[in-house]
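One structure below.
Left out: one protein chain. Kept in place: all the others.
Going by the order they are written in, the chains are A, B, C and D; count residues from 1 in each one.
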Amino acid sequence: MDVLLEYAWLVPLLPLLSTAAIAAFGRSLPGKGSEIGIVALAASFVLSVGIAWQTFTAGLPEPFERSLEWSPLGGGFVFELGMLVDGLTAMMFLLVTTVSLMVHIYSREYMKGEPRFTYFFSMLSLFTFSMLLLVIANNLLLALIGWELVGLCSFLLIGFYWEDKSNQDAGNKAFLTTKFGDVGLVVGIIVLSAGMMGLGSSTPFNLQELNAAAVAGELSTGTIVLGMLLIFLGCVAKSGQMPLHVWLPDAMAGPTPVSALIHAATMVTAGIFLLARLFPVVAQSAVVMGVIAVVGVITLFFGGLLALVQDDLKKILAYSTVSQLGYMTAAIGVGGYTASIFHLFTHGFFKALLFLGAGSLIHAVHSNNISDMGGMAKSMPHTFWTFIVGTLALAGFPLTAGFFSKDEVLIAGDLWAGQGLVTGNLVYWVGLAAAFVTTFYMARACFLIFAGENRSHHAPHESGRQMVAPLMVLAVLSVASGYLLSPFSSEQYNFEQWTATPVIEELTYPFIDAGGEAAGAGVLASGSEVVMAAEDGAFGVLHGVPYWHFDLLAIVLVIFAAAVLLAWRFYGRGLPERDPTLHMGVATKVLVSKYGFDEFGYRYIVVPVRDTFARWATWSSNVVIDGIVAGAGRATKDAAMTTYRVLDQRVIDGGVNGAAFSAAWWSDRLKRIQSGDVQRYAAALVAGTIVLVLAIAAVR
Amino acid sequence: MLIDWLAIAPEIALTVTALLVLFADLNLRGDAKQLVAPIAGLGTVVAIVFTAILWGDERATFGGMFVVNEYAVVFKLLFLGALLAILGISWRFFAEGRYYQGEYYFLLLTSFVGMIIMPSARDLLLLFVALETVSIPAFIMAGMRKRSLYSSEAALKFFLIGVLSVALMLFGISLVYGFTGTTDLAGIAAAIAAAGDVEPLLLAAVMLVVVGFGFKISAVPFHFWAPDTYAGSPLPVAAMLAVASKAAGFAGLLAIAFIAFEPLAEFWAPVLGVIAILTMTLGNLIALQQRDLIRLLAYSSVAQAGYMLIPFGLARPGATVVNDAAVQAVLFYLIAYAVMNIGAFGVAIAVHRRTGIRSLRDYAGLAQQSPLMAMGMTVFLLSLGGAPPTVGLWAKFAIVQAALTDVTMFAVVLMVFLVVNSVIAFFYYLKVVKTMWMDQAHEGMPALEPGFNLSLVVIVLMVGTVVLGVLPGLISDATSLTSLVAAG
Amino acid sequence: MSLVGPLLLATFLFCVGVYGLIARRNAVLVLISVEMMLVSVNINLVAFQNLLFPAEAAVSGQMFALFIIAVAAAEAGVGLAIILNLFRNRASVNVDDVDLMRW
Amino acid sequence: MDPNTAGWALVVALFLPLVGAGALAVMPSSMDRQIRRAAVAITGVAFALVVAITASFDFGRSGELQFTTDVPWITAINARFELGMDGISLPLFFLTYLLTFLCAVYTTKHLPEPGRPKAFLALMLMLQTGMAGTFVAFDLVLFFIFWELVLVPMFFMIGMWGGPRRDYASVKFFLYTLFGSIFMLVAFLAIYFAAGAETWSIQALSEMAPFGTATFQTWAFLGIFLGFAIKVPMWPFHTWLPDAHTEAPTVGSVLLAGVLLKMGTYGFVRIALPILPEGAVRFAPLIGVLAVIGIIYGSLCCLAQTDVKRLIAFSSVGHMGFVMLGVAAMNEAGIQAALFGNIAHGVITGMLFFLAGSLHERYHTREIAVIGGGMLKKIPRYGVLLTYVAVASLGLPGLAGFWGEFTAMWAAISPGLGIGDQYGGLYLGLVVFAAIGTVLTAGYFLWLLQRVNLGNPPERWASEPLDDVMRIEWVSWTPLLLLILALGIFPVLVFGVQDAAVANLMGYLGG
Partner (left out) sequence: MTGHDVVFLLVALLTGGAALLTVTSKNLFHAALFLAVTLAGIAGTFLVMRADFLALVQLIVYVGSVAVLFLFGLMLTRAPIGREALDGQNRGLALVVSGTLFVVLSTLIISTFGGERAAEVAGPSIADIGISIFADWVLPFELLSMLLLAALIGAILLARREDGESGEPMPERRIELSDEPVTHAGAQELPAGDSKPELTAGGDR
């Protein structure tokens, strides 16, 4: 039954082999090694589908775990090389292999002619492997290894065009920022494992044991709070949460397929994945949950605001990623385990789609800036409609994947709000507000890109098949993936049932009692029912199928419409001037004269939002946070110089040399005792004798 | 009175050799005079044989004034071995330099007669005469480069300081006699122990006696003659002064300190310990600035004396274990010191005789001229510093071992000074090594022709330094058996 | 007879010798001072022997004095020879000129 | 070979290089090529023998001494010629022979001014015996001899073949190390007398421990600490290291970083801890603090460097800080980490010094600013290797550097022997700062890579023909490159071998 599961380790292994194979033979192959990567990824993908099928249909009572004792670590503790396959793993497999496969295929054309083409594919495969390793790991240490490798690959790929200093800096920034987060992760892992060692476990890094121990209440609160907060620091850095998101926009320096991979599947999702993996531990502490939720909320809102003022398409997408990751984090923070990873799942597809689409556009106009585009809908029809699908999904337009998953997040917040949890309210309301922002900036981007005149200096034309095909596949998935957990999904076969183990189920909505009735009701969820599957499931657990929340649907639609309309007002006719702000000024006057509502909206919504909040956010991002980062860097460097020049070379080494110098100095003085006058020698001798005589008398 | 002739056989053999040398010198002319050196060498070998026969014996003769035990035998072998080495490094030096060869060898042998009596002497009078027998020929030998102002100056300084310290020592001895009514070492100890109350004058007398030996071992502040005299004397004589004469001083100091004045150890030990500290520190510090290799070796030998004085600082009345360990440490160090220091002087002679060089800077690139000599010097200097695998390490080891036999605060202080000084010493030893190996040689330096004898001595000592460095048991097995007072 | 008399005389002569050794410039006079020091010790030895230990069988005090006389004479000879040689080399017997070697 | 009876194999392997040094010394200097080949042959044979020893090592009993030799040596002080090998010795011993062999291979083509391969190789072989002996000597006196034996050849290596400031560096290296080791010697003697068992045997003394008063333990440990800490080197005793490393010839640096520094840690683990457990416990927090200061401090100093080789040298201070953090943890995992970190640092930093040496040969400068970047363009293979090793050095998982660092921090969170009860908070702080140190480490390595590897080569090099990695370099580097990867993927290669031995050791410590 579990045949494929036994071979789950092949999923990460194949890309690893392909890395080595590409590095070794890639150059001599007709496809310069890309075919190896594609084949390996395809195989992995197929295997992932199989594994997902088996996992989802089998309804495993326990996650599937296999491990080898890889090495002793001293003191009887061992490091396991092991795999843990459950719904979460299978879901991530699907996401990562799919996106990666698409990126591989897409890159064949996109990267054509690059001098480091082979190297690029090798690194892509390695990147995929690293993420898959993190996903399959059955223990924190192995996960850490995957995690760090992800960081390395991102460094190598972001700095792919290393001839330019700014690209080098971007790579370094990404690596160092995430590495800084890793301080927390590493120490957090160590803290948790210390707790496990205290419980007498010989495999202190094991995830299953850790989660079980946490649920059983064996781990002390201190350990959990300290450990999880530290680990969350790692997630903050890796998943681009405020304030450690600064590396993410810079990471656009890498080739666009890499951005797709980073933003959709292999890097920024790592933090969310790890939080989900450790959800039973997270859920033990309200403090940890609260911190996670607040950070998520801040990120999802202010991250989104930042996207408003970008001209660089990739940066718009990057900030949107920040914002969307904020949703996922916030969902975890309010116990929305399923909501979070479902959003992760769907977001992966549509964000990959958007990036690849952006890549297609950039490829065509040789510029990242939306102000250089315009009117692309006609010249690039496939890109156009796939991009629109992605945009709709991102904006949460009903019936797209983004709609279902984002609503899950909001509902989760609402459910908790009903329990009187402040963060629940925050997630819900700020989430809604951010949805407006998201829609607005995506609409702005779409209008500027596809509407109006072509402002580029090139004659754009549609990309080749190898680039368009992945777009189409992803476009389909951007819609279809949402139906895994929607009112249309079946009770038994839905995303939640597949990914949430019984333990997690209980932790997700602990306030739902055995009778299936929510003890309290959220603002909007009051009418919704949570279906108990205790009687039909074999394991006596809770399963739910989302119901239509028509009230929420209505709000979402209103928001969507308002945002798009607003955007259309300003950008619907393209961008006649290079400076959008100036153009906005003209548009504002027109709007003010015709619709008082517009003026209101502009003056009290757009202006404050765009000019004040966004500017503040930009400022805070660029000046305060970047300033802190840069300042920290400069301070470190100053500290380094001081340490080396003053402390090391002067004080410590100076002390050593000073001892030598003073010896020489004394020597020079002392040697003059040897005056050469024998009578002085005699006098000294006799004087010495007298001193001795007196001294010994004194001794007595 | 029956005389144990075997007990004094080495002394007799050496005396006879000395007289033979004198006689031969009278009858040889010109180049043939060189032959006195082998005669002296043969006589030394005979003396060595006699001494070796005595190994394991416990003999006392001349009414207990003259004692032969393992301690004495080890010391005598040390002296005779040093004599052989010095004969080896002297031969060409004196033959080529048109010195009074016969007289030189006679004086040398006479001096060594005094030395080998030293460790056996158990009477102040005998010790005094033996010490003078060591010194007076040495005064003359130091001045043997008659036309050299340096040599005359060396002799004068050596002589005046020597006589002054002997006078101080004699004054002390007279007072000791006044306290105890005897000059027998054991008798003195018994009398002091019986007296109970310790008069300050007696302690003063002890210090005065120490001065005489302090001069011989060139302890601070009695060391002033040493650098000047070493620098001015013929180099083999400097080697002899630095090693053999110093060892003789230690032999005497050991005898009076650990036999005669052993009951007073609690008083003199701290004083000698402080002298040890002063000696090694001052010697090392001044050596840092020396540019003349011989003076550098001279100050180094001052410092080495300081190390050897450390065990004296550890002595305690009645503590046999500690005192034995101290004596053994000194003995071990002396042997090691003899091996490495004579070797260093041997190389210096080889270089100096051929090139007239003694400035440190001119040793540059010696390694290219004569790898053997450079290697030898390196080994000897590293050994003097105490780097493994040389015997010098074990010498320091022995001292530390003695100090830790029964740890006192003072012993710890001494150890700290030993450590710090060992490191300082490496500054100047390494300077020489570096100059020889790493600096560029001067243009037009003639090749060294050390000659067979000298090369042999250097090789033997070099091998000895390393072999003993690997197997220090060859010495320590012997020294650990020795107990100064076994038959005293 | 009081013991302290001879002892003090010996000490006085000894210290006078020390003074001469350090203060005198002429090497021969320095040598004379040294001799005085050596000889003064004999007074001590004789005083101890004859006043404190007259019955000592080995007569070590007087014997020591005898040996000191002999050795001192020998040293005087050697010292004079050294000084003569020095004089021959530099036509001066001033001790304070003898400082070629220092430091 | 039967590990129980084949003590001769160890003795032969140990002294073969010394004999070889003698053999080289008598070869005429004019036979330049033959001399270099002979050195390769000698080290090769020795390495083969060590491989054979490793192969026949009984890994099931890695906690016990194998290949033992125990004969009287200096009877007067009861010192014995006691050799042996257990799981702790084996990896270090193996590494010594491997590195020396590779160095000999490397020297067949590369030898800095003033040439003279005979002297150089003879010294290197002497050095080999000294280093290797340290790891298999089980008698304190013998250990000390081997320990000190290393100084002299290294002094000459730096002093004769070193960089412009070689005089200063060589003397500093020598005196610094000597200073510590004499204190160590005094402490050894104190141990000998305090134990009162008339034995210098490390095993016997470990079994007897603890002995002596608390004061004795403190002072004796202090003495030993000075000796080992200088060698490691721990902050603030490290200042000899940058100078020595920077000025030493490539091979000298490789051996310094690869093996010499390891002697310090090994000494701590083999001698200081088991024989003086109470002193060790008392000193552990201090060691931990100094170690972490070293980590941060070394990294900061690296950030300030302009010279590639000096940067690598300072990185050793930080890396050895992690090693000592492991020691300070005083538990099995910590010691495992320390020993693993040892090996890993030896391989990685040894390799880095090889690279720095070759860099200097190509560019004739080690100034980062002068090299000016673009190495990946100019000599791509070389640039890739530099990236690979630098990444390994910054502790990336999957490569050798990770295991030592992570395990050390992991072990330090719960220090053993009751230290945790008193200093738990301190150790948590240490772990946090050590983790911050990893970021700094990453920082300076990335910065190095950025300035050396990336970008376009400056004009002055653009037209200069620079060789990419040469054949002899591939030959001498490949084993290390593979080892870096192998140790990263199969940490069991070292952890597994050491496990029983470390457990044994902790038994002596009472943990």
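Rule of thumb we're sticking to: a contact is a pair of C-beta atoms (placed from the backbone, for glycine too) under 8 Å apart; a residue touches a chain by one contact, two chains touch by 3 or more.
If you're wondering where the values come from, they're calculated on a predicted model, not measured in any experiment.
**Q** If you put the missing chain back into the full complex, which of the shown chains would it touch?
**A** Hidden chain contacts in the full assembly come out as A, B, C.
**Q** What does the interface between subunit B and the hidden chain look like in terms of residue numbers?
**A** Touching the chain left out of view, subunit B contributes residues 1, 8, 15, 18, 22, 31, 62-63, 65-66, 95-101, 103, 106-107, 110-111, 113-114, 117, 123, 125-126, 129-130, 132-133, 136-137, 139-141, 143-151, 155, 178, 199-202, 204, 231, 234, 291-292, 295, 352-359, 361-362, 442, 445-446, 449.
**Q** When the complex is taken as a whole, what residues of subunit A touch the one chain not shown?
**A** Considering the whole complex, subunit A reaches the absent chain at 676-677, 679-680, 683, 686-687, 689-690, 693-694, 697.
**Q** For subunit C, enumerate the residues touching the unshown chain of the complex.
**A** Counting only subunit C, the missing chain is touched by 1-9, 11-29, 31-33, 35-36, 39-40, 42-43, 46-47, 49-52, 54, 57-59, 62-63, 65-67, 69-78, 80-85, 87, 89-90, 93-96, 99-103.
The definition used in the following text is that only the chains that are shown with their structure count from here on.
**Q** Taking contacts as defined above, which has more of them, A-C or B-C?
**A** B-C
**Q** Averaging over Cα atoms per chain, report the distance between subunit B and subunit C in Å.
**A** Chain centroid spacing, subunit B to subunit C, equals 26 Å.
**Q** Using the average of all C-alpha atoms in each chain as its centre, how far is it in Å between subunit A and subunit B?
**A** 79
**Q** From the mean C-alpha coordinate of subunit C to that of subunit D, what's the distance rounded to whole Å?
**A** Roughly 65 Å, centre to centre.
**Q** Spell out, as numbers or ranges, the residues of subunit C touching 2 or more other chains.
**A** Residue numbers touching two or more other chains: 18, 21, 30, 95, 98-103.
**Q** Two-or-more-chain contact residues of subunit B, please, as numbers and ranges.
**A** 156-157, 160, 164, 227-228, 289, 427
**Q** Where on subunit D does subunit B make contact in their complex?
**A** Counting only subunit D, the residues touching subunit B are 73-77, 141, 144-145, 148-149, 151-152, 155-156, 159-160, 166-167, 170-171, 174-175, 178-179, 182-183, 185-186, 189-190, 192-193.
**Q** Please name which positions on subunit C make contact with subunit A in the complex.
**A** Interface residues on the subunit C side: 18, 21-23, 30, 95-96, 98-103.
**Q** Quick check: in the complex, which residue numbers of subunit B touch subunit C?
**A** Answer in residue numbers: 124-125, 128-129, 132, 136, 139-140, 143, 146-150, 152-157, 159-160, 163-164, 166-167, 170-171, 173-175, 177-178, 181-183, 227-228, 231-232, 289.
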